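Of the protein chains in this complex, one is absent; all others appear in place.
Moving on, here comes chain A:
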Amino acid sequence: MSGDRAAARSPLLAVRGVSIRHHEHDDDPAHDDPAHDGAADDRSRGATAPTPCDVTFDVGPGEAVLLLGPSGCGKSTLALATNGLVPHVVGADLDGTVHVRGRSTADHDTPDLSRDVAMVFQDPDAQVVTGTLLDEVCFGPENLFAPVDDVLARAEDALRRVGLWDRRADDPVTLSGGGRQRLAIACALALGSPLLVLDEPTANLDPAGTEEVYAVLREVVSTGDRAVLLVEHDLDAAVSLVDRVVVLDAAGRLVLDGTTRDVLAGRADLLADLGVWLPTATLAALRLRDAGVGIDTSGGLPLTPAELAALLDAVAVLPDHGQPDVPPTTRDAGRAGGPTLVVEHLTFRRGRGRGATTVLHDVSLAVAPGELVAVVGSNGAGKTTLAQLAAGVLRAPRGSLDGSVRVAGLDPTRTDPRELAGHVGFVFQNPEHQLVTSRVDDELALGLRVRGVPDDEVEARVEDVLRRFGLTHLRDRHPFLLSGGQKRRLSVGTAIICRPDVLVLDEPTYGQDRERAAELLDLLTALHREGTAVVVVSHDMQLVAEHATRVVALAGGRVVADGTPSAVLADDAVLSACGLRVPALARATRGLVRHPAWRGVTRLVDLPVAAVARVPA
């Protein structure tokens, strides 16, 4: 929108031939973040190829630019280079130059550059320094030595822009994830710098939080007084926000730099080949086009669900779509002898006396072998509590629990943890929490050894899991030295090596990029097809739609829906009660006028043909 204005002036941010090589020990946050590494650093770790590599681009005043690339391409590292955190604070070798408003980041340190570049990071918890919202927003201008009146004026303006002025006296921990990320944006705005850099600002948020953050960002961009450089995987959300897209390939080289539509719609095939995620609507259109469905893409591929819907409605006849999601495994469930996880009329209270709150109200649920059940809901809906009670992680104090939980006939809140571990596996949000030994293979063997499995069988099973999870070459590593994606695979491996009947995962995709998340869900899909009952707590709606055989929606500690993904995700009342959003593909298909038969399509796999790269499952 402001491209021409930008061209007229000198660039705000000038990145010239930048290559960044991380120091050997690799313990810096940019590389350590689960979202920023994974398969890519499986190969780059120890290698000397720099990522990013020889990247040149500009950001003009008022422009909104999206930095895109497959995991491990160094886009977060590049973002950290815009205000000198790389190389001044995060150890790395930087070749080339970065200039902000004509000042080189080599000659100025990060605090000094903060008047020109403000940054918002991924983790909302790791950006809070003070005890109240007002103190927090004042922190930046105070550091810049602004006069008191100016500090307060900026703080008020920033808090009002993100809609948090009324809560200025509150402690930031009382805000939701989305609220804390809005606060981080307010803190960045209060610095008064003309460039705002956001490094995956919604990766740790639920759909409602993501929505809040994007509403604020849209307002910031439309005002036009700030340029925005955004690193983001959620293209469905980002696409409406940015003017321009800069794309890096897996080796960290710049491959495309152009307007959003030219890059994402015009070069969609190239991006798909590079392993870059595309908006769901674009992916769906690519797939339909390749299937020979006569959509008219001469005007470009669609970027938003609305554009996809318009294209579909322009077609007179659509072929039959794939089977709605009645997975074969559910039909086979009876054969396996009934559900393995049964929750009946479960009510759970936390705290006692007047302070007690009921976290779960009369929840009933049965999961059969071979099912992959997604438990969805907003933060605080009781999802994690339910999962933890089912897996025996949470030992309910006497009197706090009514109803019953049975896993393979056992009561998980009473059974000895070792015995229970053979029947139910639990994977925590942060894989580090459950890693207890100093070698990868010991980590896998532990669960078997404590249960007295003979040594030769332990060895065979460990080999098997190492191979399946691609960890064989890392068997003698310390688990904490693995990358985020590897740690996640290991933590799932430790849970399934005991061959549990039920596997429960708490937000396994939290803080991971879509590629890592899709890889993990493929793994879970394989598991549930083999007959394990899998329960996933998640709020990633498109992933839920693609992989789950059943969705259980919780709101306020009650089950508000329990059914197939297409049924639950098509129910507006349920979704709004749960603070969830309709998955992008469903948003396109549900409003179709000419093709009522397609209104229930929520999964890319249900679209005709399966020959497009980058489609999960």
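Following the convention adopted for this analysis, contacts are C-beta pairs under 8 Å (C-beta built on N, C-alpha and C of every residue); 3 or more make two chains touch, one makes a residue touch a chain; residues count from 1.
Here, contacts and distances are computed from a predicted model.
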item: "Sulfate adenylyltransferase subunit 2", "GTP-binding protein", "Energy-coupling factor transporter transmembrane protein EcfT" or "NADH-quinone oxidoreductase subunit N" - which is the UniProt name of the missing chain; value: "Energy-coupling factor transporter transmembrane protein EcfT"
item: Among A:194, A:252, A:339 or A:447, residue touching the chain not depicted; value: A:447
item: Residue of A:49, A:129, A:460 or A:526 in touch with the missing chain, whole complex considered; value: A:129
item: Touching residues on chain A - with respect to the absent chain; value: 28-29, 32, 80, 83, 85, 89-90, 109-112, 114-115, 117-119, 121, 123, 125-132, 134-135, 138-149, 151-153, 155-156, 163-164, 166-171, 173-179, 182, 184, 187-188, 191, 208, 212, 378-380, 388, 391-394, 417-418, 421, 426, 428, 430, 432-436, 446-447, 450-451, 480, 494, 579
